[in-house]
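A single protein chain has been omitted; all remaining protein chains appear in their positions.
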Amino acid sequence: MSLAISISQYTQQIRDETLSSEEFVAKTLERINKVDKTLHAFISVNENALKQAKIIDKKLKAKEKVGACLGMPISIKDNICTKGMKTTCASKMLEDFIAPYDATVISKLKSQDAIIIGKANLDEFAMGSTTEYSYFGPSRNPWNPDYVPGGSSGGSGVSVSALECLGSLGSDTGGSVRSPASFCSVVGLKPTYGLISRYGLVSFANSIEQIGPLARTVEDVAFILNVIAGHDLHDNTTIESGKPDYTKDIDSGVSGKKIGIISEMVGEGVDKDVQLATKNAVSAFEKLGAECVSVSLDSAKHSVAAYYTLASAEASSNLARFDNLRYGFDFSVEGYEYNKYISKARSNFGPEVTRRMLLGTFVLSAGYYGKYYQKAQKVRSLIKSQLTESFKKVDLLLAPTMPILPFKIGEKIDDPLKIYLLDINTIIANLSGIPAISVPFAIANGLPIGIQLFANSLQEKQLLQAAHALQKTTNLPGVPI
Amino acid sequence: MVDRKEIEHLSDLIKIEIKDLQKYIAQVEQILNYFERLDKVEITTEDLLRQELTLEHLRDDKFVPYEDNLIENLKKTKENFVRAPKMI
Partner (left out) sequence: MTKIGLEIHSQLTKLESKLFCSCKADYRSFEPNSNICPVCTGLPGSLPILNKKAVEKAAMLSIALGCKIPPKIGFFRKNYFYPDLPKNFQITQYNAYGPTSIGYDGTIMIEDKEIRIRRIQLEEDPGRLVYSGSSEKTQITLVDYNRAGTPLVEIVTEPDFENPKQVRIFLNILADLVENLGVADPYLEGAFRVDGNISIEKGNRVEIKNVGSFRDIEKALHFEITRQQSLAERGIPIPAETRHWDEARKITVSSRSKEEEQDYRYFPEEDIPKIIIEKTLLDNLKKAMPESIISKKERYINKYGIPIQVAEVLSSDKFYSDLFEQAHTEKNAKEIANLITTDLKGFADTKEQREQLKLTPKHLSDLADAILSNKITRNSGKTALQEIIKTGKPLLEIISSLDLGHVNDESSLAKTIEEVFIEEQKAVSEAKQNPDTINYLVGKVMRKTKGKANPSRTVDIIKKKLDSQ
């Protein structure tokens, strides 16, 4: 029995009765035991996973109705609430927090009989691009454990890549699903804003972030999307999107499609290996019958400034609730006056979170609102309108997910702005709300390179079809660990 | 633009006690300088087209008691209050 199978293969084998959930989950737990000491993808592992698997097997044996997930092990980024399990956001501030309720996406997964195998590591409160800002220590890239796995959903990327689960839910605010997908050589999707309920996702930048699935194949990602997508009464920002089947017609291909290559994202500042991979991806698409043209998106150069202005502003407000009074960590109020207590408790935020809260407070403070925040919102509108214009001429857009290869842990940690600039290719999707996906495409010097596709709002089906077509042209080696 | 006083004021607004102010002063200044480019962008585009709702999409006014005894999951006193520090 191999762990290196896809969700499609897993469900087939379960239905064929050549595999049981208990077997697979047991093997998965073994694997986690073996590799996670090194990789540190997980903050916590579900000790009831095997028990839950046995229950599902029992139902299967008795020919009772079992949900579409058929007991598959899924990892969940630890900023998504899972009832009865620790939900720490990789922060000391939530060290002892056991979520009293399930996020909507978790309820959906559970109702389809998925098994939450564990909570995945992340940059603290999802703020970061390398998972080095986790209070519990960094996760490590399975392709080379001295290297960063990307972030902020690093644990998600690692656990999927290292065969510690069949799929994962991460969250993507500035590229946080696609970056680890690219660095770990797996598929990661950021859906259209409003497609997935955020109820239960610990807010960082609430007008920008979305929960997104990671898996080893595009088809698997589409499968997970089917389970978690949809309008939710608990989230006023979700859209009525109908209930399309994202796996249906996924191999329709790209014949006749027009794909725009974002010129600003393939030139200066991009690693040679990444440039080459991009060229090859373009050729692959042309061979499949797509027409590839160059497209300019000049507003993209303002995207990082706009994003970090808005995201920091929202973060400074969203994280205000962490005052350690109702939930948090062990620190008694005895002997303290209110302001002193709160300030001391909150001094336990890590440096990146602290930095962003300072920035966010600054840009919202009296006198600066027009200069930064409102201007950033205008830039956001500009980006959206330029993208809308582009999609009148092309069906999809293409760019490398990350402008560089994965780098060593600790290499960039002292230069926050440098790390912010790594998001330059992914951020336009977040600011505009359009969907984007990273497809593992190449390995250079043993390190993964992902290619990114963008589609217009609610065009996930089209996006997945193109991503699937691209992935089928690849024949990448398995993870070396 | 960003001096010690400013960072102190910000850290007070955001209620975070910061030990090594010096480090943050430099970093925040650098990043804010980067944000300055926003000011130079000429923009005439209108508001972002985000979803807007009409009243029929809103929640009906019904009392639905929460299914769990939530206070049991929070930090609390014996009498089920949440404890806060002394107010001055």
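Should a chain be cited, it is by its letter among A and B, assigned in written order, with residues numbered from 1 in that chain.
Rule of thumb we're sticking to: contacts are C-beta pairs under 8 Å (C-beta built on N, C-alpha and C of every residue); 3 or more make two chains touch, one makes a residue touch a chain.
Just so it is clear, the structure is predicted and the values come from calculations on it, not from any experiment.
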(message) I'd like to know which visible chains would be in contact with the absent chain if the whole complex were considered.
(response) A, B
(message) Can you tell me which of A:Ser44, A:Asn236, A:Ser263 or A:Thr388 touches the chain that was removed from the display?
(response) A:Asn236
(request) Based on the whole complex, identify which of A:Gln52, A:Ser107, A:Ser168 or A:Ser203 touches the chain you can't see. (result) A:Ser203
(request) Touching the hidden chain in the full complex, which residues of chain A are there? Just list them. (result) 80-81, 87, 89, 94, 97, 99-101, 103, 198-203, 206-207, 233-237, 313-314, 316-317, 320-323, 325-327, 338-339, 342, 361, 364-366, 369, 373
(request) For chain B, enumerate the residues touching the unshown chain of the complex. (result) 13, 15, 50-56, 58-66, 69-71, 74, 76-77, 79-87
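Keep this in mind: only the chains that are shown with their structure count from here on.
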(request) List the centre-to-centre spacing of chain A and chain B in whole Å, with centres computed as mean CA coordinates. (result) 22
(request) Give every residue of chain A touching chain B within the complex, in rising order. (result) 98, 100-101, 194, 207, 233, 236-237, 239, 302, 304-306, 308-309, 316, 320, 323, 325-328, 333, 336-344, 346-347, 349, 351, 354-355, 357-359, 361-363, 365, 371-372, 375-382, 384-385, 416-417, 420, 433
(message) Show me the residue ranges of chain B that touch chain A in the complex, using the header's touch definition.
(response) 2, 6-7, 10-19, 23-24, 27-28, 30-32, 34-35, 37-39, 41, 43, 45-51, 53, 59, 68, 70, 73-75, 82-88
